[in-house]
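Step one of this worksheet: look at the structure below.
Here the complex is missing a single protein chain, while all its other protein chains stay put.
Moving on to subunit A:
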Amino acid sequence: MNEDVIEPNNYVFIRLPSATLRITKLVPNSTVYLGKFGSFFADDIIGRPYGYTYEIKDDKHVDTLYSSEGLFPSSTVDADEEEDGEETDSTPAPEDILGRTSDDTGVQKLSMTEIEALKRTASGEKIIETVIKSHSAFEKKSVYSQEKYKRRKQQKFLRRFTPCSVGSCEVIEYFQYKDHHRILELTAESLGLIMSLANIRPGGKYITIDETGGLVAGAMMERMGGEGMIMFVHENEHPNLDVMKYMNFSEAMVEHMIKTINLLQLFHPEEEEEMKILSEDILSKMKSSRRGQYYRRLARHIELQSIFQHISEGLFDGLILATTLQTKLLLDKLIPALQGSRQLVIYNTAKEPLVTTSHDLMADLRVLAPTILESRVRKFQVFPGRTHPEMTSKSGGGYVLWGTRVLPSNVQAGGKKRRKPNREKSAKITKISGTEEEDKMEIVA
């Protein structure tokens, strides 16, 4: 995973002037097709830093633009914005009275065929310039409206693109428009919250059940810098890491960090087949291909044994569930696998299952203060004098249940059962009675 320079065979996230997003694999000696924006030679950008913006030329080679240029000349106008009474502060343009849009042929003197001809010969910028010049009512538009018109034409004619490295944010952006359900409707705000609350960092040993094709596990890997381990629990014969593959982790890195185990193995390790350890003597007589197979099986066996040991000794440092399976049984099994004072984070697209889990955990003294969080980001259009929240926003984001694994003491277990709720109540009462109580607390040396 090199997030600075494009390496051969990397997946890259390609931003285009239109809202379309692409994730493309850059195979050396190949041509990348970007639909109406044209196509270019992959080799032209392999080995170069991420973040440059390129203009596609007719010979499929690319020009690197000045860094300050970007996909569009900078502006905070979004052409997809709904109209918000944009003509009210200027004389209405004729087309508005007729209820026609600015794209109507009445005001555009260029014909479709003329524009098509232009597209074959001129650069994107040249086309836009010509189109604007041929727009009879352009000058009558407000500045804001002109900006928006220009932006729309840029989205149509600029043959520019910006390759970015594919991280968890880009994966989310891509799937948000394509197939949000596949990543359980995760958003950047929810994923960020999950990673922070679960205290994901280098060197940690974590458990996850991740039904997002490995997006969650991939985001964990981003924050672990190659140190630590993720026990990836899954319900199928083979784990699904289809989404993680876009994030350009090397195979060796994935193998080093992700330890997979299915639910049958997790719940019934005793049903695992015994591994017959063969002697050097027998091995030396084997065919090399069979010997290789044996060593792979042996390595997997040793890995599984180590995972079982981590579970039974409770050595894990955190837990993230992003699953559609019912979590009660899973938590009963996995809570004891966590060390004391480690974080549990459970994500779901709906709140109700988390409410049920939260009740279960409140009754379970092993998890402290379960809390359900709902984080949502609202995007604004910022244009001087025209700032407001955007009219529409993407749904999704789900809910995050967060709690801390604690070690209930035996003394307490024999005592009053209702202690937990009682304590909460007494806290509420004293809070009303003033802060004096608070001040009394001190550390006496």
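We take it that contacts are C-beta pairs under 8 Å (C-beta built on N, C-alpha and C of every residue); 3 or more make two chains touch, one makes a residue touch a chain; residues count from 1.
Basically, contacts and distances are computed from a predicted model.
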item	value
Record-based protein name (UniProt) of the chain missing from this complex, from "tRNA (adenine(58)-N(1))-methyltransferase catalytic subunit TRM61", "Small ribosomal subunit protein mS23", "Mitochondrial inner membrane protease subunit 2" or "DNA topoisomerase"	"tRNA (adenine(58)-N(1))-methyltransferase catalytic subunit TRM61"
Touching residue (missing chain; options A:Glu7, A:Asp43, A:Glu125 or A:Glu189)	A:Glu189
Contact partner of the left-out chain, one of A:Ile132, A:Cys169 or A:Leu278	A:Cys169
Touching residues (missing chain, whole complex) on subunit A	3-4, 49-53, 64-68, 70-71, 74, 76, 162, 164, 167-169, 188-189, 191-193, 195-197, 199, 201-204, 222-227, 317, 339-343, 351-352, 354-356, 358-359, 362, 365, 368-380, 382, 384, 387, 389, 399, 404-409, 411-412, 415, 419, 421, 423-424, 427, 430-431, 437-438, 440-445
